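With one protein chain withheld, the remaining protein chains of the complex are depicted in position.
Moving on to chain A:
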Amino acid sequence: MKQIALLYRHCIVLLCTVLCIITANAQTDHDAIMLNKNQWCNGFNYEHAQWKNYWEGTLKRDNENIGTFTSHAVMYMSAYGITNNLNILAGLPYIWNHTSAGTLHKMHGLQDASVALKWKPWSVTCGKSKLSLFAVAGISTPTSNYTADFLPLAIGFHSTNVTGRAMVDYQAGKFFTTASAAYIMRSNTTIDRNAYYTDHLIYSNKVDMPNAASYMLSAGLRSKYLIAEAMISNLTTLGGFDIHRNDMPFPSNRMNMTNIGAHVKYTLPFYTHIELTADGGYTIKGRNVGQATNFGFGAYYIFNFKKKTSEPATHS
């Protein structure tokens, strides 16, 4: 089975966890599953994240004027098998953010659309073991004129991001492990103010968004109808500044986080066009981000467009 249910799981986790978000493209795709040629997968994912504590720089604190921060996201996702070794993926989330205390206004809106190409250039099988290499390139860009300068309630950073990811996957029987590393380049973002203070005062409405690195390691069971895995991921912002003492967060803060999580995907055995997913996670360590607990679920439908000259699948 080559399906994509894991597709954007991680990005939603990040969306809702970073105080409050790292944009959708931060993690395009980091699962080692490919759609076959002419398969088209479509679906929606819902993700819910909450935090009460956050890190102001490295200082962990709560804030009685925020209470509990909650983010909901519904994300449309789509993926298509151009060939068995090249998939194109796309996603677009709608996000709602609010706080339980204080007077700050909730925010919601369409966030950033993302498109990625996932390529499996090489794999080798030896008995029941298989080693595969992947390369993923993606871009995301805002689809609405939301404000980036109202964190933690702003729904995104409103920057255009380009991500490159390298990934290796090893499967032995029903067990697998996947590791990947990504580099995320972020464009400047524009805010509504024309001057702002970082570690100095800048007379501009443009904000230099530091680039970021993302790492991911997962392991678990991968069988015909069920995938179950545990994972650890890290996002490290390569620059930026810490939230000042008792200040509000800012888009170019140095937002780092390490998350642990689990994910399950189930394909209906009696109707394999449908996949259902569930996931959960927790931020174990962070900097300038919320300590979030998140969960989500998704449902996907896979179409098979058989062509007359359909190529047989070259891999399993």
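Going forward, a residue touches a chain if its C-beta (ideal position, glycine included) is under 8 Å from a C-beta of that chain, and two chains touch if they have at least 3 such contacts; residues count from 1.
By definition in this document, contacts and distances are computed from a predicted model.
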item	value
Undepicted complex member, UniProt protein name, chosen from "Fe-S cluster assembly protein SufB", "Phosphatase PAP2 family protein", "Nitrogen regulatory protein P-II" or "Sodium:pantothenate symporter"	"Phosphatase PAP2 family protein"
Hidden-chain contact residue, picked from the options A:193, A:224 or A:273	A:193
Identified contact with the non-displayed chain, of A:123, A:147, A:177 or A:236	A:147
Touch list for chain A against the chain that is not drawn	64-65, 82-83, 86, 101-106, 117, 137, 139, 145, 147, 149-150, 160-162, 185-188, 191-197, 200-204, 206-209, 244-248
